[in-house]
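Apart from one protein chain that is not included, each protein chain of the complex appears where it belongs.
The block that comes next holds chain A.
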Amino acid sequence: MSYNNVRGPTSALTEFLRDSGITATTIARRSATANRPAAGPSNTLEEADNVDANQEDGVQAARRRTRSSNRRSGYVSDELDDPASPTKKRKLSRSAEAKMKKKQGEKSKKDDKDDEDEDEDAYTALSRSMWSIAGSPSKPPVGNFDTCAKCQKQFTVSKYTVAADPGPGYLCHPCAKSSGNDPFKKPTVPKKCKPTVTKRVVNSEERLFPSLASLCIQIISRYIDDIEALGDIGTLNMEAISKAISKNRSLTSANAHLFYGPEITVLTLYDATKLTPDALSTLAHFNPNLTTLRLDFCGLLSDEVMSVWSKSLPNLVSLQLLGPFLVRPPAWINFFESHPQLECFKITQSPRFDVKCIETLITTSQKTLRALGLKEIGKISDEFLNCIKLLEGQLTYLDISEPSESCSEVAIIDMLSTVASTLTHLDLSNHTEVSDKVLQQGLQAYSNAITSLGLRNLPELTDAGVANFFNSWTSNPPLTFLDISRIHLLNKGALLAILAHSGSSLQELNINGWRDIDNEALEEIGKQARDLKKVDLGFCRGVDDFTVKSIIEGNKGGLQEVKVWGCNRVEGKWTVSGKQRHIRIYGIESH
């Protein structure tokens, strides 16, 4: 029924007829059995019925009418006899039928109950065609004049001419239009109301079986106010517990108390993501004697927390933070002024840390600061380096890597000239302006204690320059850690010089992205750097199974990790003689 409502109003007459059992179906049946082309005047009632029911599809009706009237006007005389014969019916209203089918399909999806309605619909087309034949038996041939049934004006009959409603007669074009029955209107495309796919909300509750570790953490949280119940913590390795709890973001304000205590001096939390500003403030209150604090992922560390820390933590000398994005310069400055004894200050990713902060840090902690890490600090600039110069004679650790804009070579050389003599760790990665000049005039000239060097992504360095530097860097002891990756032009000369200089003591080597280096030079790694623990050969195209094998076999046994991402000649098909070793090889593509 709802369907009918959509299609148009039903007159009281239709209702009445339907109640007395007269529907389009019965009419059609009757006419089929009567087997006559045109109904007599007695049909007028049904006509009205049908018109009412089908007002909307005017154009189709018109089309059918024209067709049928053509027939009636004698062009196809043999069809005259039985307009109700099934095949012809189909011909008459194929488009209509297609439409019906569509609608039916939609409908049956929508609602299976409306079967009767469908029946009715199936017959509307037929009965309508009958009606046009019957009600206006004499539609004049196209081109003839006729008088409008409404305005009584003469008009030319066209194939768009519409029968008057109610009949008899035909309407002129303006009248047809004004009656809301635009003859030119394209057949209304059945609204593509998407079949409302009853969203079968499958209750797919993915049940992850709780891990034993998570269960343990639950119990810890439960007993957090009664830590004695957890037994003697002192005997256990708190750092290992901290690491275990930090996995899967399990460290929360509730269970972080496990690590707190007035006797604690060193605190490391590996994932502080879920520690709110309040929790970070209480951290300071519960651990008044901290000397060393390291927080990873401390994104919620805010100005308020920093001001709380400024008032507490009087003994803090070492602070290491990963991701203190929110802290603003005034809060940093306030903290530095209240902690003039910092020895180690390392932060990573802090876009707001500016030159005023570093100035305050260095003036307040000038006598004590030994380790300074400013990694991925967006505002780092030559001015920063000028400040760092003041730490002459004491700075051992300096990391100014990954700036957003490179510092100038002159400033870096100038800074190194004062601080390089004491440095053991230096990271200049991604200062893209750095060229061979910095190595020669900055490091070679002034450094004499560096053991760990980061020179990642310095595209100005040349193979000859790096080779020359390492060959003549005799003032400095061999390196244990070297990251000189992502410098595509470095080649055999540089590698052999590095191995000659540091090969005997290298523990970690990263030459990722030396794309042109050949297998022969790479095998020297295995021969000369026999103490390696970790090596990254990624995207060195020359690496193959023999290279990896020679590195593994040449190693004295400490090798833990080999990375060969992007080395597509490595197939992992070597066999290593000797004892079983715990080496992890990452990035073999054929695996």
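Just so we're on the same page, a contact is a pair of C-beta atoms (placed from the backbone, for glycine too) under 8 Å apart; a residue touches a chain by one contact, two chains touch by 3 or more; residues count from 1.
One rule holds for everything that comes next: contacts and distances are computed from a predicted model.
One chain of the assembly is not displayed; among "Elongin-C", "Transcription initiation factor TFIID subunit 6", "Putative WD-repeat protein" or "SUMO-activating enzyme subunit 1B-1", its UniProt protein name is "Elongin-C".
From the options A:A213, A:V266 or A:V576, the residue with contact to the unseen chain in the full assembly is A:A213. Contact with the omitted chain, checked across A:V142, A:I241, A:A445 or A:A464, is made by A:I241. If you put the missing chain back, the residues of chain A touching it would be 205, 207, 209-213, 215-220, 222-223, 229-231, 233, 236-237, 240-241, 243-245, 247, 580.
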